[in-house]
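Got a structure for you, written out below as structure tokens; questions coming shortly.
All protein chains but one are shown in place.
We just call them A and B in the order they show up, numbering each chain from 1.
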Amino acid sequence: MRNFDYAAPTSLAEAASLLARAPGTARVLAGGTDLIVQLRENVREADLVVDVKRIPELTELAYSAGTGLHLGASTPCYRIYEDPAVSAAYPALADAARIIGGWQISSRASVGGNLCNSSPAGDSLAPLLALDARCVIVGLDGTREVAAADFCTAPGRNVLAKGELLAKLVFPAPAPKASSAYERFIPRNEMDIAVAGASSWVQLNAAGDTIIDARVALSAVAPTVRLATAANRWLVGQPAVEATFERAGELARESASPISDMRGTVEFRRHLVGVLVKRTLATAVARALAGE
Amino acid sequence: MSKKLHVTTTVNGEAVEFLCEPRQSLLEVLRETMRLTGAKEGCNNGNCGACTVLMNGVPVNSCIVLAVEAEGAKLETVEGLADHGHLHPLQSCFLEGAALQCGICTPGFLVTAKALLDRNPNPSEHEIRFQLANNLCRCTGYDKIVRAVQAAAAELRATKACGAGGSGTVGHADAGCGGPAVAGPAKTT
Partner (left out) sequence: MDAMSSGGSEHVGAERIVAERIDDHQGGDNRGGDPGGGDNRGGDRQGTIERRSAGAAMGQPVRRWDTVAKLRGETRFVDDLPRAGVLVGGTVRSPVPHGRLLGLRFDPAFDWSTVTVVTARDIPGENVCPIVYRDQPVLAFDRVRYCGDPVALIAAEDEETLQRALDAVAVDIEPLASLFDARSAELPPEATVVSAAPPVYGTNNLYRRIEINKGNASEALAKAAVVVEGEYETGAQEHLYLEPQGMQAEREGGGIVLRGSMQCPYYLVEAVAVNLGIPESQVRVVPCAAGGGFGGKEDFPSLLAGHAALLAWKSGRPVRMVYERVEDIRYTSKRHPAWIRHRTGFTADGRLAGMEVELLLDGGAYSTLSPLVLQRAAVHAAGPYACDHVRIDARVVATNHPPRGAFRGFGGPQAAFAMETHLDRCATRLGLDPVELRRRNLVRPGDTLATGQTLGADGNVRTVLDRALAESRFVERRAACAAFNAAADTRTGATRFHRRGIGLSCFMHGTGLNGNAEGFFRSRVFIDATENGRFRVSTSQIELGQGTETIVAQLAAEGLGVSLDGIELAPLDTAVTPNSGPTVASRTAAVIGRLLIEAGRRLRTRVEQFHGGPLADESEFRAAAARLAAAGATREVAEYTPPPGFAWDEARHRGDAYLGFSWGCYVVELEVDLLTGETRPLDITAVQDIGCVVNPMLASGQVEGGVVQALGWALMETAVWRDGQMVNANMTDYVIPTAVDVPPIHVVFLEQPLERLPHGAKGLGELPHEGPAPAIANALRHALGRDFNAIPITPETILASQD
């Protein structure tokens, strides 16, 4: 691995300053589960690595039913799924956090890092879109926010400009009669990169028989993770029954534009979108009815 | 170009200081600087778990941790598992149950299993398998490893219930990991 300088700032301002003033390429180090491998394999390079885990805001996990979840960008995934309140309020996020690699990976990897790596196959990305998370970005000039759905721009690329870093993710407070789920398909049962993934968030009416709002998001089937817009529009007002989930799955397939690679063909990925959307909708509805 | 950085950390309960380049992995420093070669390099990209050590109580793949990140951290490696020569119950149950073959994956399995039992003294078989999924083994087929972790969990629970300290073989057979093993003699080398 080529050598680089290392800094571990303790404040956001210091981090932004380091990133802005670095002479060459500066990279943010959160859990390192992608970055260190990429540096070693010369997929990415760095002149300066800025370890942000000593900045208190970056490792926060603050949840209240009233204000929602504030998730520091480098908070390791295991803290999400080990927190019962957060897991109950945002099940899709917990579903993803639990399966980002094995335990050794989730000990280090963060949802913020997963998002900044901007792989279309990142497991936590679809839940961010389904849960309507917002990204708080800090730079020398201050703070800005973008919707998670607008964060990634291409495989490995995102809206962060030089000198900016992702500080935290903000999730809206859980709505009544609403819940969510994430599922992916991999060829073995654990520890693999998604061939396709889907996350669904639904809100039901008071009677619990009709969908009044829904967001379905897809991963690993397009250059970036994306919302299944046509399905989401159609779902509003539909009965919360299996036929609806099935139809939504078919509509979601139209939102996918996958490629063929060693993990799967276009046809296989498109097929999986239908299956996974249907399954995650069914799970999300069941969880909403169970009061999760 | 980069200067060596000074890092202060705790390894198996002892304060340790070392110098490293920023690019050096924790695995590299453990193995080459500290000569703790128990953790192994199996893949060098976080997939096999042979390099697993505990960092502040949670298992990490030390091949994808920078050594400088260990500043102020509490590290535990397989070398620290036995207590003054007494095997940890996990080690004795792996021994009795033949839960290892070539031995490359073994240190990683032991420390991950220790972290699991520290958090959850009575894990289900599925929990054990799931939490060990980042530790690959090509020799055993995993069954004996899972049984050994269950046996060690039972022994640790029994020890705790008796209020007994230490990790010796007391309560060993009672907890179900005794078994019919016949003591093997020492090897001369």
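Please note the rule applied: a contact is a pair of C-beta atoms (placed from the backbone, for glycine too) under 8 Å apart; a residue touches a chain by one contact, two chains touch by 3 or more.
The structure displayed is predicted, hence computed values, not measured ones.
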| item | value |
| --- | --- |
| For the chain not depicted, the shown chains it touches | A, B |
| Contacting the left-out chain in the complete assembly, out of B:V11, B:V29 or B:V78 | B:V78 |
| Residue, one of B:P59, B:P107 or B:P123, that touches the chain absent here | B:P107 |
| Touching the absent chain when the full complex is considered, from A:F151, A:F171 or A:F185 | A:F185 |
| Option from B:T9, B:Q91 or B:T159 whose C-beta touches the chain left out | B:Q91 |
| Sites on chain A contacted by the missing partner chain, in the whole complex | 102, 185, 187-193, 242, 262-265, 268, 271-272, 275, 279, 282 |
| Residue numbers in chain B that touch the chain omitted from display | 31-32, 35-45, 47-48, 50, 77-79, 81-82, 87, 91, 93-98, 100-107, 110, 128-130, 132-148, 150-151, 154, 172-189 |
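Criterion: only the chains that are shown with their structure count from here on.
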| item | value |
| --- | --- |
| Approximate Å spacing (C-alpha centroids) for the pair chain A, chain B | 31 |
| Footprint of chain B on chain A - complex, ascending | 1-6, 8, 29, 32-33, 36-37, 39-41, 49, 51, 53, 76, 78, 101-105, 107-108, 189-191 |
| Sites on chain B touched by chain A in the complex | 1-2, 5, 21-23, 25, 44-47, 49, 52, 55, 58-61, 64-66, 68-69, 71, 112, 115, 130-135 |
